[in-house]
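Subset of chains shown; positions unchanged.
Letters A and B name the chains as they come in the text, with residue numbers starting at 1 for each one.
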């Protein structure tokens, strides 16, 4: 066993089919999709075909509701800042949760600091769930936007978005969901969820990095975030990232194939991993909801050991994992998600996220289980607070 | 991100463990990150003849502890007390900037153990610990 990649929530390997689809658009088909000549027209056609592919993956009625962005972060920024700036005359209150990705939290904080918005950060329960009743209660006359993620990137908890959508449907409040971790992993349908805006990112489901999309329901009043040329019906300027878009399209197509079957298979592998950890290691806690969780997410706190040294040791064994989100791995703060779930500081500190992917095998799971036990034993033996 | 030297000490940390009948024991919590370090010393004629550590800490904490024990073993208490964080970091071929604070953990625990040996009450350490929940 050379290397086992169990960090698919951070990013996923590009599928060979995706790589193959991208290649002709890197070199031969290099035209600018906005050009009227043949070089432009051949790529324009492809871009519009991908728009349909993505619309289909998320159940959008009209491909025009799909706007390509540079990733999940930009889709979040576009949704939140675009709605806020366009609708601020109606009100300046936004509701979100305390376990959102920074790509949602930081735009909200920006609006608070630079534009005098009020933001309510809803609490979550110990499993990381937002209570829809809390959303209902937080609404004021000033509320213009609710943004709650579909699935959490750290602990994998899946939120009751459809229920919240039901609460909001007759209200004059836009509803956005960050579905970056969910799309490609579980079925996602913008109409079932009753959302007006949704963010997704290709590299989370075996597409390339640097490309994503924002679903914007027809009739939504929003201004662009990226200002410039008239691309994407004026909603997102900049020369279209054609190779990226083509890769997103192929990834969307692949993700849609037998989604439920793949979901079942990966859930089984996930449970094999969770059960194996519980059997092999004492004093571990599963973070996140036991059942309302992404099929590929395992997040455990292993008491008495620290996250970084755990990760480094696993890495030396060839196992790629994460402690909290990759984006915060350079930071020393314990994960805001775990803290919001009321997990004590020193337990949060020993959290380990193992996220499975399309290519994860049973052998890999078993190898990871064996090495993880070994590493935990080594670190616990060094731990001044472990007494066994 | 870490130098080869750091990774060497991280993978094969020297002097890990406890000394049952230590002459001095120090324990500190790192105020920046919440990590914890315990250090045990045996002292003969003002010389540190044996030293061991345990840590609940990051890779840099483990490596700095390991090299610190190596650097002070056989040294007098005075010499040991003079060892600075930056000397430790240097001996490891450097630490990433955001990890410089980790080297405090080892130095503080050592100082604490020496103080404990000398019978000095250590207030400093407690101020370090105040925002740590363990």
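As a convention for this text, a contact is a pair of C-beta atoms (placed from the backbone, for glycine too) under 8 Å apart; a residue touches a chain by one contact, two chains touch by 3 or more.
Everything numeric here is computed off the predicted structure, so don't read it as measured data.
Q: Taking the displayed chains as one copy per kind, can you state the stoichiometry of the whole complex in terms of these labels?
A: In total, the complex contains the protein chains as A x2, B x2.
The rule is short, and it goes like this: only the chains that are shown with their structure count from here on.
Q: Where the CA atoms of chain A average out and where those of chain B average out, how many Å apart are those spots?
A: 40
Q: Would you pull the chain B residues touching chain A in the complex into a rising list?
A: Checking each residue of chain B against chain A gives 2, 10-11, 13, 16, 27, 32-38, 54-59, 61-62, 98, 132-134.
Q: Inside the complex, what are the residues of chain A that reach chain B?
A: Spelled out, the residues of chain A in touch with chain B are 304-309, 312, 316, 330, 332, 334, 344-346, 349, 381-385.
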